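Take a look at the structure set out below.
Yeah, one chain of the complex is gone here, protein chain that is, but the others are all in their spots.
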Amino acid sequence: MILLLNLEKLFTPLLNQAYISLFFTALLILFFILKKYQYSLRSLLPFKYVEKSITEDLLKQLYHITSSQKTTDFRMLSGALKIPERKILKVVESMTQNGLIHISEGHVTLTKTGKNYALSIIRIHRLWEKYLSEKTGFDKSLWHDLAEAKEHQLSKEETEALYEELGRPRFDPHGDPIPTALGEMISETGTSIVGIPKGTVTKIIHIEDEPKSIYRQIIKEKLHIGAHVKILNADNHHIIFESEGHSIQLSTVVASNIQVVLLNSQETYEEGNVRLSSLIEGEHATILGISSECRGANRRRLLDLGFIKGTFLNLEYMGPNQNPRAYRLRNTLIALRNDQADFILIKKTQYDRTGSL
Amino acid sequence: MKNKDIQDLLDLASELRWEIGENFHDTLVEGIYTDAAQIAQKTEIKIGEPNPYSFERKLDQVLTSKKYGFPVMILILSIILWLTIQGANYPSSLLASFFLEFLYPMLKTGASQIGLPWWLDGFLIDGVYLALGWVISVMLPPMAIFFPMFTLLEDFGYLPRVAFNLDSLFKKSGAHGKQALTMSMGWGCNAAGVVATRIIDSPRERLIAIITNNFSLCNGRWPTQILIATIFIGALVPDNFSSILASLAVIGIALLGIGFTFLSSWMLSKTLLKGEVSTFALELPPFRPPNLWTTLYTSLIDRTLIVLWRAIVFAAPAGAIIWLISNIYVDDLSLANITIDWMDGFGLFFGLNGVILLAYVVAIPANEIVIPTILMLTVAHLNLMGAGNGVMFELESTTETAALLHAGGWTLLTGINLMLFSLLHNPCSTTIYTIYQETKSWKWTVFASIMPVILGFLVIFLVTQMWQLFQ
Partner (left out) sequence: MTELEACDSCALNNSAQLLKLGINVENADYVIALAGNPNTGKSTVFNSLTGLKQHTGNWPGKTVTRAEGGYRFKDHKMKLIDLPGTYSLLSTSQDEEITRNFILFGKPDVTIIVVDAARIERNLNLVLQILEITDRAVLCLNLMDEALRHHIDIDERTLGKELGIPVVKCSAIKKQGISELISTVHQVATRQIICKPHRIKGLSKSVKKMVEKLDKIIRKNYPGLPNSRWIAMRLLDADADIIKALKNGDFINN
């Protein structure tokens, strides 16, 4: 017992109030910092752990540069990847030895092997974005970064299993084609939304997710692949169009990152459609469809619950914070959060006795 | 079917899928609903005017309104707790006097008549029997009142409205609105609450719901809260108001639990379990008049007795252990006393005491037996009845329990801290096992078990420091 009592004496000053609070605060702060910068901290790791990912990032970068018919040198690469030139040179050396790239007069080009390798990385990246969009709830602003990390981790077998699980998709959620396992890629057919004459109805097929600042502006307007867009007005600096009941104005620079096609013969543009979230108490509406922005499990859940084209519904009441809200359809009350109701496109109607109420 | 044929079939399927476009699923569901609408139209007969559900609508609007939604929720909870506290008092002391005053001496005399050796008599009657008697008299009455009332609410259809009201708060803390449902289930039993998280279909949010379920006071902990609140907080005011103040204190703890649920959900979703909140789609069922007698019967038989049985199963060995450690001596001190003295320093530092800490160690299998263990250990520690008898004591009312605890050096601070610690400590063994079953991950099981204890110590430490600051 004497020993134990002594121990206690020993610890008592340590258990002082100030020490404890300080310790916990420091621990918390450290944790948040590490969590926040976990990707950027990569360059602090020993070289052999990061060689693979730098190689792969370089290949990808080179692939994109080559396919846009440009040439590049080390300085530009170093800038684009945010990695010191010293490290790039080291990687480039071993890449040349492995026959992935070819250097002549300071310009770097991809070999056939290198190109295939690059495509396989792009394949993983896009498949993973598809996975994130279909099977998880991650916000789309996070997809790119998560896929950047994942693309260096998946093995060939895992990639193919993922491909099967996702139902062999051909496009990623941004509308970019996913290269096949053999390295083939469908070429894109859309045109930029800038320059489309006013009054035309088009469908978005691709939104470029880089640079990030522009991408964020686009998704802030809730624009997405598959959305129907009607051009209302356009001049040299701005373009104004209508999508899902909202009128949106973008600068030409931003809008040029959106690619569209004309509607095909089976698709029609519904005038006067609005989002379900704009329905107010006592109003009635008919569902026109679920926005193609909502996909995967979320879409299926909404369909299962009966949010189907042609369904008649009304807003019954709102929660204490106006969110979620309860809708009555087919004689059942269903509560949805507003961000989900945003996905459901409706047309407001009069109360209809023959409706399912 | 040969492998190659299967591969061909799958290839063909994905080729065709590509032809249909991405919306085959929509097409299929729309097709099914078209059929469903046709059939429904042919078979549904409206009798006279369709019922406008006007009463239900009004009620729903009140229960979920900005003005009344939250107040009604708290009011209902308060009424249930007040009725439980008020109603359990009398039957509890009745049971206690039956088991401890009437039956206990008879057993003792009987044992000595048939010449049972002192250690067997002590082990069985002073250890096992007394623990059982305590568990039954402390736990049965509150549960027999609490459960039926809760079940009536559940059958009426109120729980989904609670989930609906709380969803915006859950959304802010990065969790799923259905967590409100699993939280309410946790008020009955945390293990059941953990299983109920299966209704949350996103794995991330489900994990949050599992980890934080422990912050719902389970039925094993309600009696602890009620008893301690009655003794230490109810006693602060005149008798007429004491049960009201005690209920308010318990409600405070329950609400604090909800607060901690939000707080830890928020912290988890910002750190370890990062990711966007997915969806919340909840069907709000119609209100249904509950069937009073069936409810009373099933909640008594199903819940109360099953939970009581579990408590008994765990209490018996705990009683035995307590008797043993109180009667094994090293030098001049019993094992219990040595441990308690040793833990006292640590306990007092956090505003608890050695008895409480030892009780929580003994009670890891089940929360239900914390209070009886504390009382028995206090008696053993004070050695009220002289050496050898160990755990014999008679307590037929809370006043006497209070006297005993005060004699054991308890203060208002100890009481408050015990209530807090009873809210914030590791889940019971069944719940820990269930968490493992549901997550299949040791990592999360360990995390879910340890996190609340750390939080608990942190909170009572802060409370104690503040308390001492203002003294």
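Just so it is clear, A and B label the chains in written order, and each chain counts residues from 1 on its own.
Assume contacts are C-beta pairs under 8 Å (C-beta built on N, C-alpha and C of every residue); 3 or more make two chains touch, one makes a residue touch a chain.
Please read these numbers as outputs of a predicted model, since none were measured by experiment.
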Sole residue of A:G114, A:P179, A:G289 or A:G306 that reaches the chain not shown, by the stated touch rule: A:G306
Candidate in contact with the missing chain, chosen from B:L282, B:L308, B:V362 or B:L405: B:L282
Touching residue (missing chain; options B:G48, B:G115 or B:P238): B:G48
Chain A residues touching the omitted chain (full complex): 164-168, 297, 300-301, 303-306, 330-332, 356
Positions on chain B where the hidden chain makes contact: 1, 3, 5-6, 9-10, 12-14, 16-17, 19-20, 24-25, 27-37, 39-40, 42-51, 53, 151, 154-157, 159-160, 178, 181, 195-196, 198-201, 203, 282-283, 285-288, 290-291, 294, 298, 301-302
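One rule holds in what follows: only the chains that are shown with their structure count from here on.
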Centroid spacing, where centroids are CA-atom means, of chain A and chain B in whole angstrom: 41
Chain A residues within the chain B interface of the complex: 1, 4, 8, 15, 17, 20, 24, 31-32, 35, 136-139, 142, 167-168, 170, 289-290, 292, 295, 297-306, 308-309, 311, 316-321, 323-324, 326, 332-337, 340, 357
Sites on chain B touched by chain A in the complex: 14, 17-18, 22-23, 25-26, 29-30, 33, 50, 57, 60-61, 64-66, 69-70, 164-165, 167-168, 171, 177, 201-202, 204-205, 271, 274-286, 338, 342, 345-346, 349, 458, 461, 465
